[in-house]
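The complex is shown incomplete by one protein chain, all other protein chains being positioned as in the whole.
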Amino acid sequence: MSETTEAAVETHDDHHPSDWEYIKVATILAVVTAAEVATYFESVFTFFETRWILLTSLFTMMIFKGWLVVRVFMHLKQDKPVLQQSFFAGVLLATTVYIVTLLAFNVFG
Amino acid sequence: MAIIEEPLALTSGEQHAERPLGVLTRPQANGSWKDWVSTVDHKKIGIMYGVAAMFFFLVGGLEALLIRTQLAFPESGFLSADVYNQIFTMHGVTMIFLFVMPFAAAFANYLIPLQIGARDVAFPRLNALSFWVWLSGAIFLNTSWIVGGGGADCGWFCYSPNSGITFSPTNGVDFYAIGLLITGIASLVSAVNLAVTCLNMRAPGMSLFRMPVLTWMLLVTQFLLAFALPVITVALLLLLFDRQFDSQFFDPEAGADPLLWQHLFWIFGHPEVYIIILPSFGIISEVIPAFSRKPIFGYSFMVFSGIAIGFMGWGVWAHHMFVSGIGPISVFAFSMATMFIAVPTGVKILNWLATMWGGKLNFSTAMLFAVGTVTMFTIGGLSGVTHSLAPADTQQTDTYYIVAHFHYVIFGGGVLGLFAGVYFWWPKVFGHLLDERRGKIHFWAMLIGFNLTFGPMHVLGLQGMSRRINTYSSGFGFEFWNLVATIGSYILGASVLYFLWNVYKSKKDAPNLPAPGPDPWDARSLEWSIPSPTPEHNFDEIPVIESQDDWWFRKYNIEDDGSVVRISSAEDAAQKGDAVGVHLPSPSFWPLVLAIGLPLIGYGLIFNLWLCVVGGLLTGGAIYAWVLEPVDDPDAGAHGHDDHRDGGDPDGELATVGAAGDDMEGED
Amino acid sequence: MVKTIRKREKPVSDSRTRLLGVLALIGLITAGCAGDAELDTLQPQSNNARDIDTLLDRVLVIAGVIGVLVLGAVVYMAKKQRVKSYDGDDEFPEQISHNNTLEIGWTIVPAIIMVVVAVLTTVAHFSLNETEANAYEVEVEGDSTSWEPKVVVVGQQWWWEFRYYFTEDVDADFLDDPRNLPPADIVTAGQMVIPTGQEVELLVTSRDVIHSFWIPALNGKRDARPGFFAPWEISADEPGVYFGQCTEFCGLSHAKMRMQTIAMDPVDFQNWIDEQMVPQSAPPENADDPVSRGATAFLANCSSCHLVEGFNGDEDIAAAVVSQAAPNLTHFASRTTFAGGILNTYTEAGEWNRNDISQWLRAPETVKENYANGLPDGELPRGMPNLGLSERTISDLVAYLETLGEKPSAEILAATEVE
Partner (left out) sequence: MATATAPATDIHHDSHDPHATNTGISNNKLAMWLFLSTECLLFGALISTYLIYKTRGNSEVLPTDLFDIPFTSVSSFVLLMSSLTMVLALSAFGRNDLDRGKAWLLVTAMLGAVFMGGQAYEFTAFYEEGLGYTTNPAASAFYTLTGFHGAHVSIGIIMLMSLWVAANQGKLTGKNSETVEIVGLYWHFVDLVWIFIFTVIYLIPPE
């Protein structure tokens, strides 16, 4: 009983972020994207010539961007955990299954 | 645009003139065939799935008998190599995609809403869509016999490059690819639909961990489907693009790797085998307790092992590729992963035995089939374990030893279990029992035929008989057991025909026999608390669930000393099924229309792109009509604010009754 | 004893055990005594095959015991706890719904059993992948060379080709592209010859679709994947003829794609090499000699596909990934089977098998279905075409073919016959 009512109350409470917050997040996303693109100019940012630095930074930025989109734009931050669970089930499953597949093909050398 | 569907509308007697896109009047329930083609009732849809799947069982079985007839004697010329290759491919495809999966879907559709106390599934129209799309895909697939130059001839897993246009120039493989894409859409839609139903539509108090084991297994199955189908979708599309648009995915000359197909296929294919078996595991988890007079032993272990099987099933696909050259490390890793699936599966087997242990075993037909499932599956599972030893599998793979394994698990585990379900729920669905005496004959004939057919295949396989060969020479020692297997398959075929006879006779005799009443087996789950056959609205009142096996506890009480006393007869405790004014979702023609568009697109891809345009217009038009079709039949206005969602539990109930359902948060 | 247990996978129903037990026994006898089960996986003749067999035996024992326990429990309960019906009987058994100790127990016990099985498998797996083929001395055209025993095995619809490179260093880049194989010292079809007591490495590949190379007595199987070399290994303890079958479904005549491995002791093997290294020469022209006429007919009809080294060419007729290759016939008469190992080159009496060879030239598609005749434009022909030869030409060709290579030894001829 209490669970449901609580849940109900919770949802009523959950105010979505204001437009201003969205714009802030979008700005961050834009900045990170710019940083991503910067890696392309290896001759300018020479440390990106080191492959592991390049890959780590690219993947970090990519995951960060994805995380922001999912959490803020798709409201997973406010929404019920069940959504998070079912979505990340798919994400994780896909990631592991395909990484194993790529390993089997020696894609990572 | 399915996603903005509202699953709600009302039937009422009145005609009205709303015509989306100016065609097809909104169908009304009137008892004619139109009821069936426009229905959105999960029960009718379930029955249609069942009937259609049974039909394809006969088709697939006929193909099996042709295979067996050809193999009865060495050097037989009954079927040519070409025809034989088409037959065994279509046998595998038909049995798996057109029989077992939809037959399980029949149970899922019919029973999930009843077992969780809902009036329908979450999206009734999408449910109808799933069925019609599946059926159109199934028919499409089989029309390749007539218009495609024969069936697909590449084996059910259709390895590239043999499936490429160079090596399989007829259209069979195109039909295979497109047909499975279409049925895949159906299964994906229905998986999402049924998963949402389980998560969202439960009666008050029906927490996830009060759901019957069957519903649980079906839920796991839906997740497996939802995640596995996209993978084969991609594989099939790549194959289709290669064949139709000359892309280079599987052309070794261009540098492509045939292993890509194998990985994609088996990433889908292995979860698929658990998609086949889990519904059957669920069914016997309902049947065995009822006929042992005991609750299921270790409910939570049962549920968690089912979930564990679902998870582990994703990490073992390459055990089908031990000899394909994936490298020793991969082979080793997948071999190890595969072995340990025996553990959760073993838990299930032992829990069923423990359920029977000390129980009062009544060997009704359903129980016989359920026990047959447990034993035959164990044999098949154990031979599965011997395949998982990668070094040993290099001797076994692609021999009849594998054929023996998978028929023991699929037929012995899956199909026998589904038949247990047929006998068990028949009275609930049709309002009369299947004759028990004939049922038992059916069971024994099937069991003996089954073992005679597939038992010898263990021997044949270990003696080195390859699978997928249309002929074998004498002198390898294959003659005797092949003949036995063929005789066995005829017995099996006879048992299937005898089952159909039982269906016919039991229906004919039914009027002269006492009605079975709501709860003929003294069973435990909610569907037995309503009349047989199930009334159109399922529940007069949505029950409020207070425990696992709630229905049983409405009949019995367990005293402090552990003894059981009856507190109510089933008839008294059951609902009467006489409620009036319950609003049900409105029927619609659009799912059917939409479904007809898809095979047209398929034919178009193969024969003439203009047909694609026609199919595309039909599909697109149907989607728009669907969206425009008022969600609620306009008559709904007459009833005031009756636009509550069908089935499930409007929050009013939750609020008033207070035995609140659960939230996912609470459980994780 | 072991034999009894390994057959335990046979059907055992839950209550008609006795009936099926009898059947199982018959099966056991039939299978166990089947001396003619040439493909039997349970009669290993090499180290690898034995390791595999031992592993399987052990696990079959474990599986057998588990199976007996489960089926036994069911039969026991069916006997002891059966009731006719529940009518008028409100008696209930004790309503036990769970027992955590028990359940954890039967999670852990199977897990432990599986750990045991896993250990057995691990040991077998790594020991199988460990064995290295050591160099083997052979004499090629008078020069002694150290052959790292490797054979390139090429599958195609629906026969196998075996390529021996004695004089090249196979590990070098020279063999880097399976799609473009360099000329080999010896090329043969349908029958691979190896020395006994020697691990021979195979590089398995394919020219069209996936096939699978399998000689059950000598090792498990390995898929032949177009565009790739799959490493595999084979050896035989004793001289003999070992049968095999393509096991990956490869299209129309998959069933008729067989092969054999002939193991010879080192002396015989060297003789075999010597014989195979000799090219053929054109028979003296003589319009009255069927052999001579056959040679002419061969040039006219067959040499677009088949190579007889020294007669109609010296190098392979180019065959790419998408096949169109045909067996090298240089030493055709030295092989005991042909057409993908389904027909014998010599009759049981040891005579040249005129009937079958003639039939093969007359109408190969009646012997083995193929895609070689009357195909629509653009479709790739596969298999030996029906060339519409006259009976006279056929008999000339058969006579000519008999001159290609030496007749194999009587032991080998005898061992080839299946019956």
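Chains: A, B and C, in written order; residue numbering restarts at 1 for each.
As a working rule, contacts are C-beta pairs under 8 Å (C-beta built on N, C-alpha and C of every residue); 3 or more make two chains touch, one makes a residue touch a chain.
Everything numeric in this text was worked out from a predicted model, so none of it was measured.
Chemist: Based on the whole assembly, the unshown chain contacts which displayed chains?
Modeler: The chain that is not shown touches these displayed chains: A, B.
Chemist: Taking the entire complex into account, which one of B:Tyr49, B:Phe123, B:Phe334 or B:Trp481 touches the absent chain?
Modeler: Touching the chain that is not displayed is residue B:Phe123.
Chemist: Of the listed residues B:Ile139, B:Leu199, B:Leu483 or B:Ile596, which contacts the missing chain in the full complex?
Modeler: Per the contact definition at the top, the residue touching the missing chain is B:Leu199.
Chemist: From the list B:Leu98, B:Ala152, B:Val213 or B:Leu264, pick the residue that touches the absent chain.
Modeler: Checking each option in B:Leu98, B:Ala152, B:Val213 or B:Leu264, the one touching the absent chain turns out to be B:Leu264.
Chemist: Given the contact definition stated above, which residue among B:Phe281, B:Phe539 or B:Trp590 touches the chain not shown here?
Modeler: Of the candidates B:Phe281, B:Phe539 or B:Trp590, B:Phe539 is in touch with the missing chain.
Chemist: Name every residue on chain A in touch with the hidden partner chain.
Modeler: Considering the whole complex, chain A reaches the absent chain at 4, 7-8, 11, 16, 18-19, 22-23, 25-26, 29-30, 33, 36-37, 39-40, 42, 51, 54-55, 58-59, 61-62, 65-66, 69-70, 72-75, 79-80, 82-83, 86-91, 93-95, 97-98, 101-102, 105, 107, 109.
Chemist: Against the chain that's been left off, what residues of chain B make contact? List them.
Modeler: Output for chain B: 1, 3-8, 119, 122-123, 188, 192-193, 195-196, 199-202, 204, 206, 226-231, 233-235, 237-238, 241, 245-249, 251, 254-257, 260, 264, 267, 539-544, 546, 553-554, 567-568, 572-573, 579, 581-583, 627, 640-645, 648-654, 656-657, 659, 661-664.
In the analysis below, only the chains that are shown with their structure count from here on.
Chemist: Just give me the whole-number Å value for how far the CA centre of chain A lies from that of chain C.
Modeler: The answer is 52 Å.
Chemist: Calculate how many whole Å lie between the centre of chain A and the centre of chain B, each centre taken as the average of the chain's C-alpha atoms.
Modeler: 36
Chemist: Which integer distance in Å separates the CA centroid of chain B from that of chain C?
Modeler: 38
Chemist: Give me the residues of chain B that touch two or more other chains.
Modeler: 257, 259, in rising order.
Chemist: Indicate the residues of chain A shared as contacts by at least two other chains.
Modeler: none
Chemist: Taking the touch rule as given, give the residues of chain B at its contact with chain C in the complex, in rising order.
Modeler: Within the complex, chain B contacts chain C at residues 80-82, 85, 153-155, 159, 161-162, 166-169, 252-253, 255-259, 292-301, 323-325, 328, 331-332, 335-336, 339-340, 342-343, 346-347, 349-351, 353-354, 356-363, 371-372, 374-375, 378-379, 382-383, 385-386, 388-399, 404, 444, 447-448, 451-452, 454-456, 458-459, 461-477, 480-481, 522, 556, 558, 562-566.
Chemist: Show which residues of chain B lie in contact with chain A when the two form their complex.
Modeler: Checking each residue of chain B against chain A gives 199, 223, 227, 257, 259-260, 263, 267, 314-315, 318, 326-327, 330, 651, 654-655, 658-666, 668.
Chemist: Can you list the residues on chain A that touch chain B in the complex?
Modeler: 1-5, 7-8, 80-82, 85, 89-90, 93, 96-97, 100-101, 103-105
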